[in-house]
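As you look at this complex, bear in mind that one protein chain is not there, while each of the others sits in place.
Moving on, here comes chain A:
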């Protein structure tokens, strides 16, 4: 499996994880270690950065975990930039998962505010990974302002519905010049494998691991699924479908002269 490079970092695992919804910090730590993940998102609003004994941060103190603070909770670009600056200072990383969802019910990302914030944050020196709808045009606009990757959703966040946006993810993957990380909606290892087979560069999984009956075992299952999907993609899947057959030969004219 080829490693993945985002900005200046190399990742040997293409499974990114989240830190919400676990029943304890201890369980989160065990599951994330089992997942093999090298990039872990963390909601700034959930941690007490002043406190070294913070239940989340203390369990993430492993060298393999790169922290990816997210701006979950902000509702517009202005709040996002403010939150980003706080995160950079507190967690000493310029990496940022940009999330702006003004809608409290489905937590759907606001494309206009996200683009605005991304542009500003890139100028401020952040490595920006925006969480967005699976919108191919928005992805190109974000690339142009300099984001390091795009994170389109597979289906509504926390829904575990899989790749409902598959047709758009295919377009995004085909035309993107930055890594594509499928985020949100991945509820089963098979969904993760499907995203990787499509050619996604990585997937981000949180709920499906955190709320399963056995988070550690589920984390391992995702690890294997992501590897399997990526290996299949690199090995090139066998083709499906049949080739077209014309009713009357189209190239017979070549023999006529």
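Here is the rule we go by: contacts are C-beta pairs under 8 Å (C-beta built on N, C-alpha and C of every residue); 3 or more make two chains touch, one makes a residue touch a chain; residues count from 1.
Note that in this section contacts and distances are computed from a predicted model.
Q: There's a gap in the complex where one chain should be. From "Polyketide cyclase", "Tyrosine lyase ThiH", "Protein translocase subunit SecD" or "Glutamyl-tRNA(Gln) amidotransferase subunit A", what does UniProt name that chain?
A: UniProt lists the chain left out of the view as "Tyrosine lyase ThiH".
Q: Have a look at A:63, A:104 or A:249 and name the one touching the chain we're not showing.
A: A:249
Q: Using the document's definition of touch, tell me which of A:2, A:50 or A:177 contacts the absent chain.
A: A:177
Q: If the hidden chain were put back, which residues of chain A would touch it?
A: That gives, for chain A, the contact residues 140, 170, 174-177, 236, 238-246, 249-251, 253-254, 256-257.
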